[in-house]
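Every protein chain but one is kept in place in this view of the complex.
In this document, chain identifiers A and B correspond to the written order of the chains, with residue numbering beginning at 1 in each.
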Amino acid sequence: MSDEFNPRTARAEIAIAGARGATAGILSDQPRRDVIRNSVFASLLFLAITIALVGLALLIGDNLIKGWPRLNMDLLTNGTSSLPDNAGLHSAIIGTLWIMAFVILFIIPIGVGTAIFLEEYTSKQSRWARAVEVNIQNLAAVPSIIYGLLGLAFVARGPLSLGFTVITASITLTLLVLPIVILVAREAIRSVPPSIKEGSMALGATRLQTTRKQVLPAAIPGIATGVILAISRAIGETAPLIPLGAATFVTYDPSGPASGFTALPLVIFNWVKQPQAEFQVLAAAGIIVLLAVLIAMNSFAIWLRNRYEQRW
Amino acid sequence: MQASDIAASGPAALTKPRLEAASPRYGEKLVIGLLAASAAISVITTTAIVVSLLVPSVEFFGDVPIKDFLFGTDWGPTFTPPTFGVLPIVVGTLSITFWSLLFAVPIGIASALYLSEYASPRSRRFFKPILEVLAGVPTVAFGFFALVFITPQLQKIWPGFLGDGPGIFSALAGGLAIGLLIVPIIATVSEDAMSAVPNGLREGAYALGATKSKVASRVVLPAALSGVVASIVLASSRAIGETMVVLLAAGNTPNLTLNPVEPIQAMTAFIATTATGDIATGTITYKTVFAVALLLFLMTLLMNVLSIRLVRRFREVYE
Partner (left out) sequence: MNSPKFIAMSACVGVLAVGASACGSSDDTSSDGSSSTPTGLSGSLRIDGSSTVGPLTQVVAEQFNAENPDVEVSVGESGTGGGFEKFCAGETVINDASRPIEPEEEALCKKGGVNFEQAQVANDALTVVLNNENPVTCLTVDQLAQIWTPDNPANSWSDVSDLDPPFDADIERFGPGTDSGTFDYFTGAVNGEEGVQTKDYNNVGEDDNQTVTGVEGSEGGIGYFGYSYYKENEGNLKAAEIDGGDGCVAPSEETVQDGTYKPLGRPLFVYVNTDMLQSDEALDPFVQYYVDNANDISPQVGFIPMTDEQQSKAESAVAGS
């Protein structure tokens, strides 16, 4: 700035200073009150989600601490016993494996089939498709114990009359988790770009060929993720199995689709109900095993999705 | 004769490409039929559920007047003489749901706001999996947690001025455990709704001088309201249908009370306790179980339909 007094620049400076003053009031540091209010608000929100985190940590930690003495190989190799020292998860694991084997066998064709049908062969506007969609959404919200009653009335007795066997449990659980598979499979199929399908059909392929050779292979990682999520949901379900007369005590390992069954969450449930301290330890250990399996499965599903997800 | 007919009948007719397959592809029709059958299975399931619940219930209501069932307060269907007033167990279920929502709604909405408005990407990468893990914990673990951790802690910290603390079984213990269970439902669905709020709304508010907390609470939350309400309705439906937690921690005493420290019996607990190990078809006990199940089904169905409507609304508003 020159030493000369220049009225024009002086006016400019005053104007600039005035403008600065005015905007500073509005755009500068917020008043202290607002800063505090913001921090308090943000902290409350953070506190809330931390509470959820703490709740989960307490749940896992409490079980880990309580169950630690029994977290060893014996837990997995001992069978059912009324004496806590001899009790273990062996029969339960076999039962769960048998039941899940059949659940996988059922949900893949039915779930993927439904998803393909809804995505490829029906128009979004058709009433039939809308009805099925709404249906599936409602089924996803039905309490799980009602599926158990459904299994009692129609699968164990009634038209199918399969008795209280592994296959009955599998069918019941299949119906329970089918909406999950359908939902995820639909997302997977939907995410395949139309250009792939159109290109294939332009080359003369039928719709079915397109689906089989182009869409499905591209959607497989998503579908696999959905199957794994469904299975991990089914593994942890206890309520639907209760009305199916899962015998509380069996001396044998479930040996096939027609045999009586027990399952991991059922055995844990029985242990939880026993008041003796040793059974509480067993229950905690059993829960840790169940949680470990579930977390491993979910991580695997996420890894699968991330690894094989195609970016179009 | 027109030009098109000449063209159609000329050499072009011999070489015009046909878009249909030369032979009807029966194999394909069969496969499509199978696919349609798969889709039908979900419809058949719903029908089966409704039928399996309705048939014994209709028989039940042939013996027991609906008014006595829905409005009676004496629940003793297995006693002699049996009484069928379902209110105590309905109130039991609603009491537990109330306490669970009291815990889960503030935590869930606040968590959703945090994740949607405040969290850094690293923070999100940490907290979202936590919520997913919480959503995946099996319910028997929650029930055990309620029984061996929540109940003793409640008894320890219960302030004297509130009267007697909870006993070994209480609606509150069950409610808190279920509350923790449903937090992920409220958090994830609300967060979806909040993310769908267009940024333009936020930017406009900032431009008008709002602070971040005001934007979050006065702009985003109201804009996402129908999604948030949908999440609460979904969570309530889940809480109403929850079995294992109430079975282990809330007791089996049909008790017409909203007092959280008292033991109650939820509808699901009644079903699970009575329907163990194949109950005989056709007995009054069997019919009662299915009548209660029908009531439960209708309650959750109603809530689910409501939440679908709300979700559709929040999606439509911004598209």
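Details
Keep this in mind: contacts are C-beta pairs under 8 Å (C-beta built on N, C-alpha and C of every residue); 3 or more make two chains touch, one makes a residue touch a chain.
All of these numbers come straight from a predicted model, not from anything done at the bench.
Across the entire complex, the residue among A:Arg37, A:Arg190, A:Arg207 or A:Lys273 in touch with the chain not shown is A:Lys273.
The omitted chain makes contact with just one of the residues A:Met201, A:Leu216 or A:Met297: A:Met297. When the missing chain is restored to the complex, the residue among A:Leu64, A:Ile104 or A:Val250 that touches it is A:Val250.
One chain of the complex is left out; on chain B, the residues touching it are 74-76, 78-80, 83, 147, 151, 164, 167-169, 251-255, 263, 265, 273-274, 276-280, 283. For chain A, the list of residues touching the undisplayed chain reads 73, 76-83, 86, 88, 90-91, 93-94, 97, 245, 247-253, 259-260, 273-276, 289, 292-293, 295-297, 299-300, 302-303.
The rule is simple: only the chains that are shown with their structure count from here on.
Of all the residues in chain A, the ones that touch chain B in their complex are 26, 30, 34, 37-38, 41-42, 44-49, 51-53, 55-56, 58-59, 62-63, 66, 109-111, 113-114, 116-118, 121, 131-132, 134-139, 141-150, 152-154, 156-158, 164, 175, 178-179, 182, 206-208, 232-233, 235-239, 242-245, 247-248, 265, 268-269, 272-273, 280, 283-284, 287, 290-291, 294-295, 298. Across the interface of their complex, chain A is touched by residues 21, 25, 28, 31-32, 34-39, 41-43, 45-46, 48-49, 52-53, 56, 106-107, 110-111, 113-115, 117-118, 127, 130-134, 136-145, 147-149, 180, 183-184, 187, 209, 211-213, 216-217, 234, 237-238, 240-244, 248, 268, 271-272, 275-279, 281, 289-290, 293, 296-297, 300-301, 303-305, 308 of chain B.
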